[in-house]
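Only a single protein chain was left out; the remaining protein chains are all shown in position.
And then chain A:
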């Protein structure tokens, strides 16, 4: 059985791979050239109670002789009082040398940043906000390794104080901040490379691998096998990124080598719920908007950054349906018959004629890869192999 939409499949023609972009390009503030290829960008979390917009982000670099973890400020949005909210370039606050490429980076909390390196090391950096400096606060060198060589780590997920990392060695390692040793190792969790990891629930993590598989791991279970395996049928397209729907934890989005966006329902079936043509090359990251999950963002090796917006059928007047909606095909057989439409996520709306999905390019024509993006509130930041950082403070969500 094959998923309904896939590249090279006979049905590809009517799903029109080139999504008709409705608007040319959403204004992105001009590029900030930083003389380092950026592998990761992440906003510093803001407290949930306040409606604050983020103002600090961290970046990691790769493929440079000296790689760095840097902390940037986009200025305090409140203090400026400019009506257009346009405040110029992000400013570098502080940076720290990083051994090897930064292959993933996450904020553990307001002050601490966790990275995994191509040397296999997992490092916690502390950003001292009083002195505006960064220092290494904890490190597990060679956490990922082969018997006689270093293995690059590839992904990290945090659920403070717990940290989970995956690597090319196919191991899943659980750490605890301020806890010296390793809490748990799942040896041989995967025979191919694990490319990304995310928390599904506090005790469950999800990994994606080079063989087009999603594996669910229950960290309470002591056996070293996944509790569930989902996989792409047909060609085993390697998956490189994964993100979980912020409210409905059973909905998961992934992206991989063919640039397709896959949405999965981990409760049902072992195959993707829908597949959408998105990018013409590797998709490096996918992110649901944390507070407005009808919006999703993806970036790719092809140099593009896409903003996806889906709307529940009821929200739109009927005359708007039809033209302009992008190709989205779903396994309608999987759609629960009847059911309460309003609680169902728009991402899992089975009927393509009812679902509306709009995609917008967020970057002007770009040739080099967009490696990473992060979105929080109305702010989006992304970093590229063209050694540029782009910030957008007015994402329409």
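One rule holds in what follows: a residue touches a chain if its C-beta (ideal position, glycine included) is under 8 Å from a C-beta of that chain, and two chains touch if they have at least 3 such contacts; residues count from 1.
The rule we apply is simple: contacts and distances are computed from a predicted model.
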{"item": "Name of the absent chain as recorded in UniProt (options \"tRNA-splicing endonuclease subunit Sen34\", \"Alpha-1,3-glucosyltransferase\", \"Nuclear pore complex protein Nup85\" or \"UBC core domain-containing protein\")", "value": "\"Nuclear pore complex protein Nup85\""}
{"item": "Residue in contact with the excluded chain [from A:90, A:152 or A:293]", "value": "A:152"}
{"item": "Residue, one of A:131, A:223 or A:367, that touches the chain absent here", "value": "A:367"}
{"item": "Touching residues on chain A - with respect to the absent chain", "value": "31, 33, 35-37, 39, 62-65, 100-101, 103, 118, 146-149, 151-152, 154, 168-170, 190-193, 210-213, 215, 229, 231, 233-236, 238, 257, 281-282, 301, 365-369, 385-388"}
